[in-house]
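Missing here: one protein chain of the complex. Every other protein chain is in place.
What follows is chain A.
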Amino acid sequence: MNRALPLLRTAALRLWLPVLLAIVWWYASAGSQNIYFPPLSTILETFAADWLGSRAATDLVPSLGKFVLGFLISAAGGIALGTWLGLSPAAREAAEPVVQFLRSLPPPVLLPIGLLLFGITGTMNVAIIVMGAIWPTVLNTADGIRSLDGQVADMSRSYRLTFAQRLFSVALPNAAPQVFAGLRTTLQLSIILIVVSEMVAAASGVGYYVLNSQQTFAVAQTWAGTLVLGLIGYLSTLVFLAVEKRVLNWQHGMRRAAEGA
């Protein structure tokens, strides 16, 4: 009971504004005849019919699958590539101009090339995510690996830690706060890219559904699809933050200790 109270308070603090906005939207749009602004009730009916119904399997699950797969490949590949660049000055020198060039490309620009290479396939959607979203993680990981304190490096050497220990117990945890900052941007880019790539080149998926409904003047569907995308973004960020909090628990504790001192 005592522990539930603060939890309720936090929930209330976070919920009042979204709830208020929903209520305002509900009443402002009630009975609306404007075809571009259908009543919220209509949007929600469409939402329930499509996204809690048949389209969940045909469009939502494939979109989510491609998004998650693209993000995971970007995350793992970005950390691996970034670690390599962080450890090897020679690799860094050689790769720097290429990496800077690739990350400077606005990711949607990759779409035509992705289409040429992979056609209108799921592989193309995933490849577009990886090509566009991997770079923040690569660069942040490389920076984090390089930023190892000199005394920590001396400690690792004098206690004769193995390469694996230096990598997994020292360098990567040391880089973790920066890696997560990179992963967060990678996550946001992954969502943008799955939607954009589905809009341009797919025959199903949430992005396809939104653009297609707009082009066929199925306005309630356009709104419902947009809500789905917002929810995907919001929920994936929540999951990401929960993982980050777990992995970087030591850093939060350290910060709290420093503030308390």
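In this section, a residue touches a chain if its C-beta (ideal position, glycine included) is under 8 Å from a C-beta of that chain, and two chains touch if they have at least 3 such contacts; residues count from 1.
As a working rule, contacts and distances are computed from a predicted model.
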Problem - The complex's invisible chain, by UniProt name, from "Integral membrane protein", "Imidazole glycerol phosphate synthase subunit HisF", "ABC transporter" or "Fumarate reductase subunit D" - result: "ABC transporter"
Problem - Residue of A:T10, A:T123 or A:S169 in touch with the missing chain, whole complex considered - result: A:S169
Problem - Contact with the hidden chain (one of A:L64, A:L115, A:L161 or A:A181) - result: A:L161
Handout entry: Positions on chain A contacted by the hidden chain, ascending
Key = 149, 151-152, 154-155, 157-162, 165, 169-170, 173-174, 176, 250-251, 253-254, 257-258
